[in-house]
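All protein chains but one are shown in place.
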Amino acid sequence: MTTTTVTPSVSREFLLEVQQQSQQNILRCYQCGKCSAGCPLAYAMDLSPRRVMRAVQLGLADYVLGCTSIWICVSCETCSVRCPREIDIARVMESLRMISIDKGFSPAEKEVETFHRVFLDVIEKRGRAFETELVASYSMGGLGTLKTSIANISLLPGMISKGKMALAPPNASGVDEVKKIFAKVREIEQRKTSGGSE
Amino acid sequence: MARIGVFLCYCGTNIGGVVNIPRVAEAAKAMPEVVFVQDNKYTCSEPGQLEIRNAIVDNSLDRVVIGCCSPRMHEKTYRKAVESAGLNPYLLEIANLREHCSWVHGDDKERATSKAIELVKMAVAKVSRHESLFPKEVPVTKRALVIGGGVAGIQAALDIANSGYEVVLVEKQPTIGGRMSQLDKTFPTLDCSACILTPKMVDVAQHPNIRLITCAQVSKIKGFVGNFEIDILRRAKKVDETICTGCGVCMTKCLVRTPSEFDLGMRDRSAIYIPFPQAIPLKAVIDTEHCGHFQYLKARQEGKDVPDCNICQQTCPAEAVRYEEEDEIITERFGAIVVATGFKTFDHSAYGEFGSGRYPDVISSLQLERLMSASGPTSGEILRPSDKTHPKTVVFVSCVGSRDDNKGRSYCSKICCMYMAKQSIMLKEHDPDVQSYIFYIDIRAGGKDFDEFAQRAQDEYGVLYLRGRISKIVQDGKKLIVYGEDSLLGHPVQIPADMVVLATGVEPNDGAPELAQILNVSYDTHNFFVEAHPKLRPVETQTDGIFLAGCAVGPRDIPESVAHGSAAAVKVTALFSRDTLTTDPMVSTIDQMRCVGCLACAEVCPFNAIEPQVLRDGRVVASVNESLCKGCGLCVATCRSGCANLKGFTLQQLLAEVNSLWR
Amino acid sequence: MPGAYAYYPGCTQESSAKEYGESTKLVCEELGIELHEIDGWTCCGASSAHTTNHLLSVALPTRDLQAAQEMDMPVAVICAMCYSRLKYASHELRDPKTLALVNEVIEKDFQNTTQVLHLLEILDKERIPVRKSLKRLKVVCYYGCILARPKKVTQFDDEENPQIMDRLVSNLGATSIDWGFKTECCGASLTLSRRDLVRDLSHRVLVAAKQAGADCIVVACPMCHSNLDMQQEGIAQQHGDQADMPIIYFTQLVGLSLGLSTEQLMFDRHFVDPRPMLREKGVI
Partner (left out) sequence: MAVEFEPKIVGFLCNWCSYAGADMAGTSRLCYPSNIRIIRVPCSGRVDPLIIIKSFQRGADGVLIAGCHPGDCHYTEGNYYARRRFAMLAPFLEYTGIERERFRVEWVSAAEGKRFSNVVTSFTDQIAKLGPRQARIGKEELV
């Protein structure tokens, strides 16, 4: 264990960033733990959702941005709908993921982050999720670990034989519009970051 | 021409150190109608007051201005001083030279002095328009109404009655006793709730000064402090309570079975019933909603054929059953009212994640009290509702309907931490094999011997406290799986339990806001009544003569409720110790010659102090009841014809102050 | 009253959840509910956009809502994830600033007046002419995590104890068993990346259903289906107990009661074949 030094300047800055991004008042959290009690995945996290909230309250950015919890969270919203302080905890988790990407943190759950990236790549390219390509490029592109790749590939024959894998890619006429949306979102985000330095 | 005397106080150096008093005095001498000016080191001191008195007499002054500290500080003192000189005490005006001048303008003595001169000028201008005001005397009806017969109301009624005054105690239920009568033991002493409460209930029944009206509620109020006229709606009991002996034969004969309110549905009662064996009054009532006879009457009206039942009437040895009895309105006069309407517990069906009441073995803490009570549905044996077995693992869940914005209950219910400790101890006393777990957020054990008691639950009785709010209960065969987090450990935990007790919070009884509206007293967003001042006037309301006691104001435990009942009683007896009441003369007046009778004033009046009055020529005009008026002046600013005015703050007085600034 | 809807099938209908899409079409045809597939519909962004890019997660579903706006019909959705994303977008777009920004992104003029309905909500108002009663069938309804949550966004049903699917299966003559896992999560989007966790979560659901005495689990989400059905073999490997629990879409159940054949309803595509169980219960 280590001793954490808590100073006003450090704790304020990160807390405000998370509050701004998530539109939630994290200081309302009184650490009752109902989020963690109901979270189906808390057992697999290194910090329970309650501890994530606590770390944000104290402004411990490195501590919380490097944790596995924010990537294991699947946004099932159980915590958010039951929170007695009406904090949308799932939204806070989402914000922490985005901040962690922005700040260039290496995701503690690399696979999860990779999956989301590949998924969005497929959508940008095809307009719709093409599961066959998704499984293939996620598993065989060397992005996942060997173990998960083998596990995923081992499902393929079954899926194909059950007709659960389409062999031809989807044909969405809206794909051009989707490409534009991706481009525009990137442009707006670019504008935001460069706008800040102006 | 008035003869105004101006007295200027140095207040040591508090005023004199900043404001140049001699210059103010010089300026004052030149002000219109001022005939005498004097300064003093401390005007409020004994010799200072004497000087004012002498100056008034010696110089035949008829108006007084004192330049000193805030009127909120010494206005009463100076009024007495002025009165002692034979002048009407309301012919006084204070210029606030300290809080509003010297203390806030210490950085600029020159400006402070010229401001002080203007403040005195304003006071002089205003006082020259003052009139003598005379408080009114109204007689006091020395009878008290206590609404609610829980322990707070019982205490208030007994204390008032013991002081020699008549009391009417009105209770909505068929019996007095309130929540306390449902409890088994009390914390932190573990004495038996019934054993300490029932003697008090009997005292109420037997007290010559107390009249008890059950199945009743207040429906209308008129009048004001000392002279309330109140309508009490008494619902028909369909049993003549003067004849009923409480023998209970009817209850054994009645064919109907419906869940008992007193036992929170854990036992059935008959349609004609006495809520519990120690009920006061020990008289039967008929629940017309479930009674066979009344269902027959209703069905007949709808043209349906249902067999009639009048078995209770036929079998009652005292022949006390009166199906034809009607509701009645009892109108009585009272001098004071104590509101002690108490609380109910939060309905946990709002928590879907805890099963919304779907799981029979998830019970409320009050249901557990009934299970533990020797006179309860299981005669004090703790059996789970589903299969009547002895639960060995019991999980308590705190803050159900407390500290939860999600459920609209942001406040702490205060008593739950302690009653959970009590109940877990009692479970162990009942059955040494029971292991209790308590999920808590904070242990709030502030009170005499409270923390020691909660500690004892842990170190002597082995109750395990887990810090965390649970998120879900799932029925798994005969077990209930409780999902929580031990937040001290930082891990999710689950406990397979035989029974789960939800520590449901405190909320105001049904009908509290409706009663508050009838009585015209305020209530908060949670429907608790609001005190006149949360610290210094905890049992008063903003309406004179209406007092509060017990949990109607907010969550509190038994000793606090009893103390508040006594405190309210003291306020009532203090009021009754006088034969008449003096009313503040700074009230509204209506110039009835100019009044057009639009009654916009009556509409805005927060105290219902303005009523229409029909003049002899048939004209309707507004009329102020000076005993009800609190002098806010809302009517004055509302009046379109300019006929309303507020004594002490008349339009002329306020304008004189404004005008003096440019004269 | 059967109505006309702008139909948003969702990506999985083209592959892993083809039986869900097909049974939906057949059932709606039988009931006279008109489904007009939104021309050129694209992906809602699913949890990946939601997880990593807020603006994108609103803009992608808005494109589809906008397409439906031009059709001037309420949107009918069958996938719980798509439903959640479309509902969430509508909810976010109530803020005029967000609406303006998103309109800038999609280069359209979306008004945010389009209603989004899950097929369960549509069927709830429908009288279903049951031709074959499912009366010997005991089921548990599994809503998954995002169909009913959060209520302020979806306005779907009670978020802790939804009833809409239980009502439906009861109307078909089946017995719906009350259980505690209606809205627990199956692991959702972690399927490919953290399969171990998905198997833990789905295992809990399968065990609970088994203990409740259910013959099968009825679902309304392709992801729930694939996690519970396709993974059952793997779950057995990871946890050492074989559930053999058929997972059936509610549309397939409605189809059975309308007298559609198992071939039409594509039961052969399930990893855990429901047909032996259905035969035993006298349904087929």
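Points worth noting:
Going in written order, the chains are labelled A, B and C, and every chain counts its residues from 1.
Keep in mind that, in the parts below, a residue touches a chain if its C-beta (ideal position, glycine included) is under 8 Å from a C-beta of that chain, and two chains touch if they have at least 3 such contacts.
On a predicted model such as this, the values are computed, not experimentally measured, just so you know.
The shown chains contacted by the absent chain are B, with contact judged over the whole complex.
Residue in contact with the omitted chain (choice from B:C9, B:A112, B:V204 or B:L282): B:A112. Within the whole complex, the absent chain has one touching residue among B:K29, B:R72 or B:K478, and that is B:R72. Residues 70-73, 96, 98-101, 103-108, 111-112, 115, 118-119, 122, 522, 542, 586, 604, 606-607, 630-634, 636-638, 646, 649, 651, 654-655, 657-659, 661-663 of chain B touch the missing chain (whole complex, contact as defined above).
Just so it is clear, only the chains that are shown with their structure count from here on.
Annotation: 51 Å between the Cα-based centres of chain A and chain B. The residues of chain A that reach two or more other chains are 43, 78, listed in rising order. Shared interface positions of chain C, i.e. residues touching 2 or more other chains, are given as 159. Residues of chain C touching chain B in their complex: 158-161, 178, 180-181, 208, 211. Note for the complex: chain B touches chain C at residues 351-353, 356, 358, 472-477, 481.
Those residues of chain C that touch chain A in the complex are listed here as 11-12, 14-16, 18, 39-43, 45-56, 59-60, 63, 67, 101, 104-107, 145-146, 149-151, 159, 183-185, 187-190, 192-195, 197, 200-201, 204, 230, 234, 268-271.
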